[in-house]
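Shown here: the complex without one of its protein chains, the others still in place.
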Amino acid sequence: MKKLINDPADVVSEALLGMAAAHPDRLRVDHENRIVYRKQEPRPGKVGLISGGGSGHEPLHGGFVGLGMLDAACAGEVFTSPVPDQMMAATKAVDAGAGVLHIVKNYTGDVMNFEMAAELAAADAGTEVRSVVTNDDVAVQDSLYTAGRRGVGVTVLLEKIVGAAAEEGRSLAEVAELAQRVNDQGRSMGMALTSCTVPAAGKPTFELAENEMEVGIGIHGEPGRQRLPLAPAREVAALLVDPVLSDLPYGQGDSVIAFVNGMGGTPLLELYLMYNEVAQLLDRAGITVARSLVGNYITSLEMAGCSVTLLKVDDELVRLWDAPVNTPGLRWGA
Amino acid sequence: MKKLINDPADVVSEALLGMAAAHPDRLRVDHENRIVYRKQEPRPGKVGLISGGGSGHEPLHGGFVGLGMLDAACAGEVFTSPVPDQMMAATKAVDAGAGVLHIVKNYTGDVMNFEMAAELAAADAGTEVRSVVTNDDVAVQDSLYTAGRRGVGVTVLLEKIVGAAAEEGRSLAEVAELAQRVNDQGRSMGMALTSCTVPAAGKPTFELAENEMEVGIGIHGEPGRQRLPLAPAREVAALLVDPVLSDLPYGQGDSVIAFVNGMGGTPLLELYLMYNEVAQLLDRAGITVARSLVGNYITSLEMAGCSVTLLKVDDELVRLWDAPVNTPGLRWGA
Amino acid sequence: MIDKFAAWLRDSAQVLHDNAAYLTELDSAIGDADHGANLDRGFGAVVAVLDETSFGSVDELLKKAGMTLVSKVGGASGPLYGTFFLRFGTALAGAELTPVSIGEGLRAGVGGILARGKAELGDKTMYDAWAPALDAYDAVVASGGDLEAALTAAAEAAAKGRDATVPLEARKGRASYLGERSVGHQDPGATSTTLLLESAARTLA
Partner (left out) sequence: MIDKFAAWLRDSAQVLHDNAAYLTELDSAIGDADHGANLDRGFGAVVAVLDETSFGSVDELLKKAGMTLVSKVGGASGPLYGTFFLRFGTALAGAELTPVSIGEGLRAGVGGILARGKAELGDKTMYDAWAPALDAYDAVVASGGDLEAALTAAAEAAAKGRDATVPLEARKGRASYLGERSVGHQDPGATSTTLLLESAARTLA
């Protein structure tokens, strides 16, 4: 395992020390509970937004704490959801009287831990908590009898858009409803050229030959739905875009935010090259790109690969997307 | 070779198509000449700033074109400096009557190609051209008889700071003098855990065993000055910070911009962890961090590793650093 | 009896520590390569609590173990095993400790796993080890067997249930994302459940 770390057991806490040191003007970190907060206290009457999940997906979620996005993010161990104590502490801390929205990616562990936290927070402090569970990964068959689809790229777009709505002073019910709508209108699909290595495991989660790729991967180094021969970017783009487009709810004439995300180990050069392929496919499908995002935003440690997320948008969503945001990971207009 | 590309020969041109597609509001790309321009025409009387170099270092340089930074960036083949025709075309296009500054990283090829372009541009259009050559890499011994030190991390900080000064309407002489000062006050050192693979070469530039690292690497996959056994982040940080600090011009009581840069394949989690180590070393050396930057800004394709850059700053440089910038790679206040 | 329950938790912690790499290996194939590290961290914390605190009753001990797991493990297994011990402890509160009451406690604990995880038999989860284990336990107790016999039967049944997860296609948890590709791999959670029950058979009776 080749990593810039000390003891694998200390990776998350030391990275949080680094985040705190690098962003003293904007962030405050509760190191004991592993919670990244905005520096400023929550504004009275603003709905609090918290998210969290396993570490290893940076900048998600800690890097999205700040004006116009999250109020707090709870960091779990690498690829392990945080524990209810963390979400409870964060929930209480960011409750400014208008309630708190939990943004949860649909993984069994994340859902259960957030659920326990919401139950405890409601019982304990009387904080009104609503949750949205993102489940945009079309690689996974959806069914009543399974764990359902994973939450992936849409989570980033949702945190931005819903963050803007919360900043405008909307109520918890409105913010939660908007979050659900954003989730329902977004779909993603990802692929990997290489595995990642969980520090505590010390070796790659899966092995891929020089001429193979995994299609339909998650963001935790889970193997994908299919192992396929390595293909040119053009074909990879189609493998990702086609299942997204053939799923609800996109059609000719629709506008989308097109998001090409790197898994952590793929250079920006390749991500832009992929974006070119994706943009051409969308153009051919008669879909308008209202806004785009290209870069490493929801990653799997050092995995090479990418994912494509499309979020169907209307003027309101675009306006919320364009609203000022000031976080380490996403910043404009501020 | 595992990359998200089509034909290795088309990597740069297809990535530029992607950049143009992803940033239609801010950038304009001359695909024939491979030049990334700001969307808006240059403001009369503003000194034009252009840079360029081999591709594979993204977001450098094309990702730093925009308000408060570069006016144009010329993209060469991967790791190969662009040709004089490109710099000439860019120089003419961004000359708004106040002359043009070329920001050149100190590599024989870059220096020679920019020199030829400056000679030609001066002869051809009468454009006044000044150049600054960055050479901040302390891994390389400096000497009159050699090619001197490489330009690395300081280039990013310089483009930002000098970009802000040009935006204020300073003269070419002032902007060039400032650029030289920034270069002279900055030092860098880098290391690699893995090699990168040049697409046209098809295999890693060098081989490193599982328990080895290269220290003192450049940004083109050049091997480093030393091959050492893999070490914990704490020791790696010292290997990078010590030679920077022992070189001119830092001392107790100085303020710096501290920049921990990823080489492309190292996750943000590890970069923040490294920043924690670097910040501690600076603290112990009595050096104040005025501002910090952590992320992938001057990369070597998919290389894993990082570099540390320290730039000694005064209030003026901090003010210029803080000034608004709106580029795909660096953005705040706008 | 408190000592025996404490011994069980300590022994489990040791066994899970020794098998951490193995559990993570299983989790690499159909999950995210952290099950061993998760349980090692969690049970390590339980042992630290045992070292620091003295408990007045088994139910207090088990509830504290459950809360510690909930607070330290995270992921899917944290709430599941945490809830198991919480409900196991709650069920034992005030009860005399007999093979029957312990069996009822175990069933209450597994009820917690079901309440949280909503798994069904054959979903390729830890429940596939728990369900046959509970039945085997009850059968031994019903036919007059003692705690050791009941726990031994439970552990054996769990091992069979664990092995039976191999050919299954996962429908719950992270392995479910793999669909057909989850077939042919042993479930990490069913494996750790079996280790816990084998430890119980060794230490609790």
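Order as written gives the chain letters A, B and C; numbering starts at 1 within each chain.
Throughout what follows, a contact is a pair of C-beta atoms (placed from the backbone, for glycine too) under 8 Å apart; a residue touches a chain by one contact, two chains touch by 3 or more.
This is a predicted model, so every value here is computed, not measured.
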Handout entry: For the chain not depicted, the shown chains it touches
Key = B
Handout entry: Residue in contact with the excluded chain [from B:62, B:218 or B:328]
Key = B:218
Fill in the blank from the handout: Per the whole complex, from B:122, B:172, B:200 or B:285 the residue touching the absent chain is B:200
Fill in the blank from the handout: Where B:13, B:113 or B:127 are the choices, the one touching the absent chain is B:113
Fill in the blank from the handout: Touch with the missing chain holds, among B:18, B:48, B:66 or B:82, for B:82
Completion exercise
Had the left-out chain been drawn, it would touch chain B at residues 54, 76-85, 107-109, 112-113, 115-116, 137, 139-141, 143, 145-147, 150, 198, 200-201, 205-206, 218, 220-223, 225
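Heads up, the rule we're going with is that only the chains that are shown with their structure count from here on.
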Fill in the blank from the handout: Using C-alpha atoms only, the most centrally placed chain is A
Completion exercise
If chain centres are mean C-alpha positions, then the most distant from chain C is chain B
Handout entry: Intercentroid distance (Cα basis), chain B paired with chain A, Å
Key = 29
Practice task
Please work out the Cα centroid separation of chain B and chain C, and write it as a whole number of Å.
Solution key: 54
Practice task
Would you mind pulling out the distance in Å between where the CA atoms of chain A average out and where those of chain C do?
Solution key: 31
Exercise for the section: Spell out, as numbers or ranges, the residues of chain C touching 2 or more other chains. Expected result: none
Practice task
Name the residues of chain B that each touch 2 or more other chains.
Solution key: none
